[in-house]
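All protein chains but one are shown at their positions in the complex.
Order of writing sets the chain letters: A and B. Residues in each chain are counted from 1.
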Amino acid sequence: MKRQVPLVLVLLFGLFMIFQYFVPHESSEWVYEFLLDWIYIIGIFALALGIWSLYVVSVDKVKTRKHDWGYSYVTLAGLFGMILFGFTARHGDEWGWYLIFVACVLLTVIMSVQAMAARINKGLPLGLAGLFLLGAVLIAVFDDTWSFYFYTQEGLQSTMFRAFFDYIMMPILATIFSLLAFFIASAAYRAFRARNLLASLLLIAALIVMMRFFPYFGENVGEFIARVSSWLMNVPNLAAQRAIIIGVGLGIVATALKVILGIERGYMGKG
Amino acid sequence: MSRTAVIVFAGVVALFVVSWMVKAMVLADVSETNIVDAFMVTVAAFLTLAIYSFLYKDNPYYKFAEHLFVGVSAAFWMVQGFWTTIVGNLLPRLSEGLATWFQQPYQGGGYDLGVFVFPYSIMYWIPVILGSLLLMRLSPQGGWLSRWPLALIVGTTAGLNFVRYLRSDFIVQVAATFVPLFGRDPHPWQGFGHFFSNLDLSASGQFVALLSNWVIFIGVFCGLIYFFFSKEHTGAFGKASRVGIWILMITFGASFGYTVMGRISLLVGRLTFLFRDWLGLIS
Partner (left out) sequence: MRFLFGLTVILALLLGASVSAQTEPPVTDSVADSVEVPAIPPPAPVTDLKALDTDDDHGHSVTLTWTKSVDAQTGQNTVNGHQIFRWYPAMMDSLAGVDSLKNMRQDIQRAQSANSVFRRALGVAEDALEDLTSGGRGFDALRFTVATPQDDSTFVLDRAFVEQALRDTVATMTTHLPLLPDSIKGLQASFEAAIERLTEAHQAYPEGGSWNLVGLAAKGDTSFVNSGNKDPMSGDFIKDFTDLYYRVDVVTIDETIRTESAIVGPVQSEGQWFNGGRFPVFWAVIIFGFLTMYFVSRARKGDDLYVRPLAGIEAVDDAIGRATEMGRPILYVLGLGTAADVATIASFTVLGRVAKQVAEYQTELIVPTYDPIVMSVAQEVVKSSYLDAGRPDDYKENTVFFVTNLQFAYVAAVNGIMLRELPATNIYMGKFFAESLLLAETGALAGSIQIAGTDEIAQIPFFIVACDYTLIGEELYAASAYLGREPILLGSLKAQDWAKAAVIVLGIVGLVAANLEWGFAKTFLEYFHVTN
């Protein structure tokens, strides 16, 4: 039961998808579209698993006092702060006690994690957590410059949610992406110390293509390099890509077939 | 914390405050909420610098930015997924009551099977149940149930990939390899004598076109031979496989060189933020 049912499901759905590819009829299309929706919806449920894992690992780091455990609080604060912003919004331009409320909630989380991690003296963090929780509840009840939104999307448009997205997520994301420029420089340096024939071939091709962007060669040489590099991109590149694509395609097809037939079941664990 | 660390930290805080104040003053003319805006821009700039500090070595500021980023981004996806997928698309299809409660237009309907109308809502309760089964992983006894939704996902996409890649990566690619190795329009083959007496070395000439077709032909076959696993690469077979890996390497070099230039532009974008939006040095 534990192993057979999933394998039968894989076989059934796999065969159906192969089958539907050849059946253009509306009814097969109908099931196909629903199946794709299902996968998408199940994926959203899975996010909860991920958040749980992130929480558990962070708390665990604090508990075991693994090195850099203090930063786990930063992760937890970012996580709970952002979730809170996604479900609350201010009514107007007044801030009221909103930020203090957020701080109280975050401190409650941090103190309860602290209480979980503490071996002795659990009382102090626990008491503080209770205190902060009380503060948060009181503010939530009496402050009406903002409120919770559990069933409309105000949270997504709230100032803080947007601010965290625009001024924390996006800058870090763009910066890490731009680190690629430095890393590619060091990778290029690594490639320069070509150790063998294959690495040299790679290096020469890379140099030719890169030289196309340098304006120092004069018109004739520049023109020649541009032509060679575009030939490299269009001809040998095309050939090698095609060989890889055919290979990868066969690999994917064979693996998919093994999965459908239940020959490859490594992904399912054994227990 | 060592003394140097404390001094550096104090310096960073001082810089932050100075930047905040200066930026707030600069923004005072253009924005009513200048203090908040200045704070946010300064935060963004310091986080940018914190990430760049990683290039020197791992340090507390990078660790801070990294951990914050992880927490915020994980929550962002969850909140986004909740509102747009669950509330925006799933709940309005499950039942009219839920749709009304979440103030979404109800998206019901059914598929007319002739005998009766099959309601769509049933089709959306199934993934809800499967999604809940997936969460059974968290319980020690019910973990095996979480394999069911997994089986659905893996089975469906395996079937889909099987036919899709067989077509796009196999049949279509094989068909594309049938290239004319001797002349065709606009350069019909007129014998070797004609070919060599009118040797045209320009980029659009017959020589280059035919050479390219030969390279593609040989490249594809030698490349494929390199990927043979069940035969030893010795003799002529081995030589072809060598040629295959050479062509692969040239390709990788070319695409490496090509990407290098693209990546530089990302850096330029980030520096523009630091020097224009934060420091205001360039306009």
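Observations on the structure shown:
What we mean here is this: a contact is a pair of C-beta atoms (placed from the backbone, for glycine too) under 8 Å apart; a residue touches a chain by one contact, two chains touch by 3 or more.
What you see is a predicted model, and the numbers here were worked out from it, not measured in a lab.
Contact with the undisplayed chain is limited, among A:L124, A:L138 or A:V248, to A:V248. Within the full complex, the residue among B:Y61, B:F76, B:Y124 or B:F273 touching the omitted chain is B:F76.
Within the complete assembly, B:V172 is the residue of B:I129, B:V172 or B:I282 that touches the hidden chain. Where chain A meets the missing chain, the touching residues are 18, 21-27, 29, 39, 42-43, 46-51, 53-54, 56-57, 60, 67-68, 91-92, 94, 144, 152, 169, 172-173, 176-177, 179-180, 183-184, 186-188, 190-191, 202, 241, 244-248, 250-259, 261, 263-264, 266-271.
Residue-level contact of chain B with the missing chain is found at 51, 54, 58, 62-63, 65-66, 69-70, 73-74, 76-77, 100, 103-106, 134, 137, 146-147, 150, 153-154, 156-158, 161-163, 166-167, 170-172, 174-175, 177-182, 217, 220-221, 224-225, 227-233, 248-249, 252-253, 255-256, 259.
The definition used in the following text is that only the chains that are shown with their structure count from here on.
Between chain A and chain B, the centres computed from C-alpha atoms are 10 Å apart. Residue ranges on chain A touching chain B, taken from their complex, read 2, 5-7, 9-18, 21, 30, 34-42, 44-52, 54, 68, 71-72, 74-83, 85-87, 151-153, 155-156, 161, 163-182, 184, 188, 191, 197-199, 201-210, 213, 227, 229, 231-250, 252-253, 256-257, 259-260, 267-268, 271. By the touch criterion stated above, chain B contacts chain A in their complex at residues 40-41, 43-45, 47-48, 51-52, 54-55, 63-83, 85-88, 90, 101-103, 111, 123-124, 126-128, 130-132, 134-135, 137-138, 143-144, 147-166, 168-170, 173-174, 176-177, 203, 208, 212, 215-224, 226-227, 244-261, 263-264, 266-267, 269-270, 273.
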